[in-house]
Structure formats: C-alpha cells, structure tokens
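Note that one protein chain of the assembly has been removed; the remaining protein chains are unaltered in position.
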C-alpha cells in the first residue's frame, strides 16, 4: 500500500474534478497534480481504451491511487472538468461538457484562438465557434485578470507558452515593436502524446536533433495573438522526454543593456510565483534549463545581449506537460476558482536529474 | 520570485535541521525534502567549496530557496543534523556532531555496520568505533522498532537498500536459508556523487553497461548483516542518472509458487507506506522500474518464478538519492522523532519520464 | 552525391546477394555490410511496405546507395540469399529460397535448433523440419569447421551469441560441468526490430531498466544446444539502441584463478579475428562494453573471480545487429564461401560515442 | 587478436603520418581514420599523460591496434603531421612541426584566420603570425583549389563547418547579400574534448538544452571570413555525444522558392562526395540529422521556405569529430597530397542508432 | 543591504563581511566582490573564466 493518494486531502477537498483523456500524457499529469491538490477531489478519469483498468496500470507513478478509468460517455456532473483529448474532440463535446461542469478547462488547441477566422487560417476550421468568445487563455501570467469566474478556459500550447513567457517582458516594455524575431524551439518526445508511430520509437527518436516543424507551426497563431507580433518559428525534437526550451533572437530598434533587461524582466515577473529569471551568474545552470524545472509548474526565463549587433537573445524553459499543459491548467483553475494560486503546484524539481 | 521555500511551513515547523555536505547530490536531496517537510525548518546547509553562495547556484531546482551555504566548521546547535559527506568524514566529526544535535542521521557508510571488525574486513578500519553500538540502521522496513528515540541513525547504502528490499520477504519467510543468491545491480551516475573524473564525463559515461563492481562491492557487508546471508554481488553502471535496480536470482531449497510469493510479499509489505509490489500484470511497466519511482521515496519490488528450475527472480527499484539515501534518512528521522511516517515524503513520481 | 556505394567494389565483386526483410533493422545492417563488401554485389533488397522506394528513405545512412526495395515475391536467382524477416517467415519460404539461391543465410530463429522437438518445446512447432538437419549454426567461433560449403546457415540469436561467447572458453575448458550458471543480460531497443508499439515509444522506453524476459527466454534453447548446459536466464531492456551485454555468474566446482582464465580465454580466442578479451586493466573501459563495439562485428569478452566464494563472473558485449545478426551472417557467409574471414567486416568502432 | 589494424594496408602504404594530441577526442578519430586509410601508415601518436600506454587503453575501439603513445617531445620526421592539441599549442610548436613534416595539418583554431588582427579581435592574439599567410583552410568544399601542395592546413571549427556548409550555396548564389542571418546550433558533448569538469559530468550534462554560447562564439570569425557575412550566432549543448546541427534562419532580399533552392544546392554540392542534400521527402529522416552521419565524413544539408515571410531556414548536420575535425583533416590531406578524395573516408553511418 | 551592479537587486551583505570577500547575487548569480564595508559596496568580481559548457 502506498502513501500517495492521501485520504485526508480528499476528505477535506470540496471541489470535484474529472479528467477527460486521463490515459494520455497531459491527462496523467492532471491526475498527478489533482491527487495532491488540497482543494480538488478527483471524481472520474476517462479513457476509452483502458476503461475499467486502474490508472496505475497506465501511469506507474500513480499506482498508489485507488481510481479506475471510466468511459468518456459516462461523465457525471462535476465542479470542474479538465479535458486533455486531441485537437477536435473538445469542439465536438463542449456543449455537453459545459452542461455537466461549472468550469471547463480544455488543454487542446480548440479554444485558444479568439476568432473562427483564425481557425480557418491555421487549423481546419471550427465546429463550435460560438464558444470562442467565452474562452479565456489559461496562462495566468497573461490572463490573471480575466480568469476569475471564467467558465471556459483554454490551456496554451506548450511551445507557445515557452515562447510567450520568454518574450512577454520585451513586449510589455515595447521592445518588440517593429522588431524582427526568430524563435528556435527544442522539445521532448512527450509533446507528441502517448500515441506515437515509427518516428517516435525509441530507436528512431533517440539522439535526434530533428527539425520537425521547420516552418508553419500552428502555435505561431497563439504567439501572434498574445504578443501582437508575428514570429519566425522553427521547432526541433531533441533527446529528452519532458521539456520545451525556446531561444528567441530579437533585433530591437535601439540598444538595450543587460541591466535594462533585468529591470524589464523584474517588472513583469517580480511577483509571479512560477517564473524565475536566470541570466548568467555562475555554476553549471546559468540560463533556463528544461531539466531543472521538470515535474514542476515553473518557467525559467533569461536573456543575453549580443555586443556585436545589439541582438537580444532570450531563453525560456518549461516542462511541456506541466507548465505547458496540466500545471498551467490547474494554475488557471486556481485563479478562476479563487484558490491560492500555488495550491497543488508546489513541487520542487530534482537535482541531479538526467533527461527527464 | 518562486513559490517554493514556503514560508508558512517553516513558520509552523518547530524542529530545526541542518545538512552537512549540502552541496552534494544526497545533501541537495535532503534540502529539497526538508524544505517541503511540514515539521522541519532548515537551519544550515554546509559546503566548504560553495560557502556563502546560494544553494540555488548549485542546485537549480532550489533557486526559490532563500538559503546560503555555510562552512561545516560553523555549525550551530540544532535538533537534527543530517550528514551527507563522503565515507570517513562522519567518523571524524561524530563526537562534535552528537554534541551539537539531539539526533544525528548520517548517510555515509560510517555507522552502518555493527562491529569494528566488519570495518576492518570491508573498509579501512574505523576511528570512532565506540559509537557503533548506538547506531540504528535507518531503513524503517527493517528497523522501525529500533528507531523511535534513536540518536544516531545510519542511512543504508543505495545498492544495499535495493537488494535488501527485494529479498526481505524471502528472508522473513525462511526461503533464503541455505539458498544461493546472485545479485545483479544496475545503477545511475548519481551514485558516484557530484565529484566525478574522466570515467564519469558525459562522453564516456553515456550509454554504458559498465561492470563497475564485478565482485567485492562493500555493500555486501550490509546485505549480509541485515539479511543474514552472503550474496554474490555484481554492479553495472547504466545510462541513467537516478536509480538503482537489483535483480536477485535465488535458488530456494524447495519449490515456491508465484501465489506463495504474492502472499509472502504482502506479509512483509502490506502495511508499508513506501513499498509497492509490481509483479507481472499488464501495461508497459510490469516489474519494478527505477524511472517510475524517480524523485520519490518509494521502492517497487516484484518477482517471477522460473518454471524450468524453480529459480525465484526478484526485482527491486529505487531512486538511489531518495529511498536509497536522503528520503530514507528523512523517513527514519520521522520515525525516530515520532512524526507521521510519510511527512515530507508524499511526492508522486512522473509519467512519462525519460531517463531521470 | 555521396561517396558511399562504391562503384569499383561492385564491379569487381562477382558474388550476387539479395536481402529479404531489408527494411528492417537487421536487414538494413546487411545492406550496409554488403555494400562495403569486396566480394558481394547486392542484387535485390525486399520490403513489402516500402517496395519501389529507395533504401535511403528508410535507412538514412544508405542515402548514397542507388538501390530501391523490391517485393519479396519478385526475388530473382542469386548466389546468396540473406533473410532477415520475423520468426516463421523463413520456414514458409525456405523451399523457394533454396531453389533460388545457392546459399541461404537466415537470421531468424527458424533454423537455429537441431530438432523439431526443440521447436515444439520452445516455439510453436516447425512447418519445414526437413531442412533442420541441413542447417549450420552461423557463429563461426563455434561452427567454423561446419560452415565451408554449407548451403543453409542459421544466424544465432543476439542474446544467445553474447552468452555463448562469454561462456565458451569455460565450456571448452570443462569448467561448466555441473556448474550452476545465472545469465543476466542487458539489451538495447533495436532488438525489438523496427516495428514497436507503446512499450517501445521513446517516452516509455527511455531510461528503463525493464525486466522484459524475467524467465523463459527462447534463446535459452540455443545456449543449451551449443554449450550443453542449461542456464538461468533473465534479460533487461536498458537505455541504448544497439548492444547486448551478458553477465554470467558461474559457480565452478573447484577454484579457478584469474591467470587460469586468461589462459583459458587465450586458448579459445587467441586466433579469433573478432573476439577481444578485456578483463581488468586500466582506463575507463576495463570490461566488455557494448558501446565500444557498436557498428562492428567484434565481441568483447572478459571475466573476474570473486575472492569470497570462487564465483567466476564473465562479461560479454556485442552489437546485437552486427555480431548478433547481420555481421555474424556475413562472417558465416565468408567462411562458407571461402572468402577472407574478415572481408567487409573491418569497421572500427567509435570513441567517444554516446549511446549508440 | 582483432582484425583491425590491417597489416596489408600498412605495408602498401607509403606515406607516414603522426598524430599530436592522439589521446584526445579528435586525435583518437584521426588514429581511427588513418589506421584504415590505404595511403597512410601511422608512425607516432603522442600523449604526455598516457605516454607508453597502448592507444587501446584510452580508445577502446582501437584495442586491435599495435601502437603505443609517445611523448610529443619525441616526434620523429614524418610525411604528414596531424595536430589535435588545444588552441595555442600549435602556434607554439609550428616551427618545429613544419621542420619535421612536409605537411602539417592542424585541427585547432591556431591557423584558421587569415590575419593577426583577427586573432587580436577574437582570441588572445597570436604568437606565430608569420605562418598565417601559408595556411589553407581545410574544408575542401571551400578550399579544394588551394589545397593541392599546401604544407600548412588549418582544420575548420566544427560549428563553423556546419554553419558554412548550410549557408554556402546561398552565399554562392548571392542570396546572402544584405541578408540577416540567425544561426542556432545544437552540439554534443564531445565538442568539449576529453577533459571536462563538473559541467560536463554525466549527471549534470545529460538531458540539457544548455545555451553555452548565447552570443560571442569564436567560430563567428571563421564564418564571417569564409562567407563574407556576419551572423547572429547562438550555440546550445544537447544530449548527444557526437554531432553538430546548425539551423540558419535567413531573410533574403527577394522571394526564393524551394525549387530554386534545390537548384542552388545542386549547383554547389552536385559533385561533392561528402555532402548530401536532404530537404523534405518522406520517412522518418526528412532533414539533416546528426545521428545519421555519426562516424562518417558526410554532411547533410537541407532547407525549407517559410510561406509567411519568405524566410529561408537551412539545416546542416555533421559529426563534429569527423567532418567537423578529423575527417575534414584527412579529406584535406587527401586533396593536398593528390590521393583519391574519399580514401579512408568511405565509412557508412549506422541505422538504427541511438544517441552517438 | 547593498545593490547588485548587474541586475539591480538588493543583496544582503552579512555583518562581518570583509573587503575582498566574494558573494553571489541571490537574484542574478553574478559574483560580487565586497570592495568596501562601511557602507557595504559591491562590484562585479573579475570573471574566473571557468570552463563551462563545451
């Protein structure tokens, strides 16, 4: 019998939560975070493929939890519904889900963009556009003021989250106006979800530096929407499971010093509970490092100035399945429901750690 | 500013704890666990090399902690002193440490063995043998009854811990009497500590299956002491940072069935908060897997029976720097001081996770 | 245009060879070795899934080769047919293949065992048992005298090859008589072939120490057949793509010294072109290491003696898709056809190398 | 006894070669390539630390070679001297080396730049600037016409090589004039050489995406010199041992189509024996991938066009210790001495392969 | 309290600090040298040109 899946918490917890897509990578992380959350009690966890099996049979870290998957068609009413199904599923079920739950937090791309036109441009259209205007973008560093009371919350994309967090201080300081920005992202294999074909087999996927989205990544749409700036975006798959690291090469109009940037980042993130600025200093970890935040809801952001040409290089690192999805969702729900912002999200990362 | 390093906990915590060797791998994990522990407040963290630097400069996961290293020579009095220095340091300082602290928990090998003779046989003797009889072996699955009130606690070796946990149910059931046992262990690079020469550089150490202790590993002494059984022990370094996995090949006198073994393991571990039995079943993780318990104080144990010759194969997996050292130490301290056994040790592992 | 796929060789080569299963992992290695072989010219490479595509579209290392996959049903007559299809396929096609080719080298398990009874015991029977007595086990270190002129050659299993090579000197020296042997194997993900489901996805398979064959591995049959000894066998998947490492724990009847073992191994392998003994010494690589032989047809073997109880521990390391399959097949063909033994197999390994 | 270290080759070989810095990573690769080279016979291999030890004690892949390290102070006269010592050593010894050898091929940065002024700008000056004008930059794709008869050859930097090869076709087509270029590089740990401190230990270095050269990398000087273009350069360390991958984001003045680019790359590389263009297509490896060329002298280059803004993204992948150093050096020596260009460099890469 | 020259953050200089002592800024990690103690004054410490990274 394992310690985890603490009865005490769940007894005292009064807010019920269910997870759709709970056998997936983001869904599993939702379960982990909710199981340790002081305010939430998990009601249901859905999976069509593993219905009636224990969640521990899919997620070995949750072997201590006394919970079995149920069919998504058997969802009961609940306070908060977290959905982590592939793109397209939420649009299809959003009416039913909003009927069943006071708050719906969807981790897919289905409600991230504001207009139907954007879905026409970047995706294959939208089948429930009438919900778009209700949706609030989850990332609290951007949406903190809009989240309280929101009843449809759209979790940001992981690469978009990393990029936005790295650039946000520059955007707020007006340094991106007219600027030309190249975003070069490195991500782990969990971004692809639990499915995976030949390209994501261990033998093929190990050790790669694979340009999987040379141009035209859909997250550009979110970045543009949230920062008001079109970026040149390229993503590479590298040999890690968790983690997204965004390097942004920015050419501001005028000269910027590193001390200016410290001020700019402090301005934006000084009070943020989940953002740490790491920009030089000493030791082995001088810039944002995905493995340092693995398993946590933290983002590390940092920067450097190129003395040759005034280029500002920003770095940002997150765990794609936490800050980039499940953690961001819980964080947003905390703000939406008026809980302590950091409730259930206080995990430390690990050191040393290999390639989480 | 980061969420972690929670002021509330520390205010309510009434037991002070210091960590010697806090810049090391085990010491860093002690800090992580103590920082999140409801009963402990960290007083000092020592390092000679990094004295006065923030602990976050060495352990990036602890950047949120407002704590700097101090010199080990400047230790103040404290309720509990955790020591994670290399073998030999504790023997030298144990008098001073026991004067300064009500409880000393030493993670090194210095007080694990019961007699000076064992240190002559397996190590290079002992310089403070008078403390040996006071010391209690930390592993609560073995020592739970001896720990309450203990004031000198000796953390078990990581490979010994993995091996002992895998074999303990068989030992208790009398199945190891006269048995012949081969132990084949696979470990991660964090076992070597933060130092590391050419053999542990990334280029050389990556991807190895390196028989680093073909015979004669010192942990045999502990295993023999705790299980009353001499084993044939070989350890291999494999490509992971955290984790120790022990496969024990046991040839019992008479036939044993898998159902018997389920009973035997349930007997021993049915009420253990940190031991999970995983032996077959379905899904991807059917036997103990180090990466499933990375970052946690959990041990997974399991077994299989060879129909050809009655061999029992046991598997066990732990995180060497948690259950195999820092977590075991905190667990033992919890028992020694009468705290809830699982206090500060309720972290879940992660899924998916690469090679933590 | 790439250098590889050297026209000169192919012009001078007079022996034609085709590969069935050429889109697989072992088949791809056959193509690589044959393309660089001075005596062979590749005629056809089959794949049903990729028929008509270039071999470079599947095997990026062979982009320089001007060769397309063809259907296995379109096989032309050829001097030597190498087959690397899954177990069961060769039994089905062996009549046709032997009609089409003077020499058939099959890498599957279909012709490794000598009698139909063994296939009943260890597999699901055999549909073409009349060919069993013609088949010669490929491993030249065992079969060198039987190979010349053989027209049906059965490549050994990769784990069996590693195990046999580690134990062979002991067997020949009579040290295994009545001995009790535990074999603990660690293997890479390429052993599973190019297929691969959820368990072999990068996210799940990375970083594991997964006991994938706790007992009852089919290669036990080959080991027993070739060494005359039944072993206790357990295999673990670890985080590498190529490589098989076998640690054998042997309890000989009487005492054996390390110097004796050096003599024993020299006796067996002194003239072997592809076996290197590595047993202690200095530097980072003191025992057999799979990554040191990756990409090559070499096997490293070594040993140590346990002073406590006389146990002999042997280590052996091979590249499973070369010495453990494609290279062994080419080596056997070289012997069978009277070519220089090392023809086409003189590649050096790499240093440093990560986790090949 | 191992097959490698082929006597025949060495007997027929008439050109003698010695390697300074032969215990290092680049030096070890030089030995591997020279040992298999039909024209060269290795005379001496220097190491101060390992003098008198077998080269196999440091480089396990070369265990079959019958060669011991000698002191660099004991260098005999030789036809070609390859030097792979750290920056600064070649400047100090260049007079003596040029006296002792008809051709000196230096792999360090000491003779890559054309003028003393560049060394003042980018390094700490130069102590033997009188040799700078004799030196020819090794990369044959750039210097083929200058190499024949050259007696001082300067191997290019690995990141510079990757970058230059990716951009060269654009430069030759005039597409870089006035263009703005961001270069984002990902490299393996072997770039750091065999030394390595805490930051390159396995535990710390595994799994990173570490911005180790956010700005100001010295290879910018070479890139600028060879391409006539100043670039914005950032390098990240990722979890591989071998490999350098350069992604260049280029904003040309006018629109360019992918078909244009195919033409441009064919123009530059159509006859190059070691450059392969990979740009889209099908299968798992659609763009340049370092692991596909590991162990070989091949470079893969590719590109994509961003429909949003006309950005051209180029990708290039090399093995830093082969095409990025030792292989490039041998290739240049082949051209300088009039050997077949591909002599000794015809190795195929491997598939599958993990993280070489 | 003193101010980090790199990032502008407050840096607590302990009471018995001596001139020449090296501290790292808790915010940006820059190594700072205590150049004066009354009042405590910090300057960026000379870079140790550590071998960091490749």
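Order as written gives the chain letters A, B, C, D and E; numbering starts at 1 within each chain.
In this text, a contact is a pair of C-beta atoms (placed from the backbone, for glycine too) under 8 Å apart; a residue touches a chain by one contact, two chains touch by 3 or more.
Keep in mind it's a predicted model, so treat the numbers as computed, not measured.
When you scan B:237, B:284 or B:329 for touch with the missing chain, the hit is B:237. Of C:284, C:318, C:332 or C:353, it is C:284 that touches the chain left out of the display.
Residue B:187 is the one among B:58, B:139 or B:187 that touches the chain not shown.
Among the residues B:125, B:178 or B:197, only B:197 touches the chain that is left out of the figure.
Contact between chain C and the absent chain runs through residues 258-259, 262-263, 266, 277-284, 286. Counting the whole complex, the residues of chain D in touch with the unshown chain are 52-54, 56-57, 66, 68.
Here, only the chains that are shown with their structure count from here on.
Chains making contact with chain A as well as with chain B: C, D, E.
Using the average of C-alpha coordinates as each chain's centre, C ends up farthest from chain E. For the copy pair chain B and chain D, the superposing rotation over Cα atoms measures out at 180 degrees to the nearest 5. Note on chain placement: the centre of chain A and the centre of chain C lie 45 Å apart, centres being C-alpha means.
Each chain gets one centre point, the mean of its Cα atoms, and the points for chain B and chain E are 37 Å apart. Residue positions of chain A touching 2 or more other chains: 25, 189-190, 194, 198, 202-203, 206-207, 240-241, 278, 281-285, 289, 352-356. Within chain E, the positions touching two or more other chains are listed as 24, 29, 50, 52.
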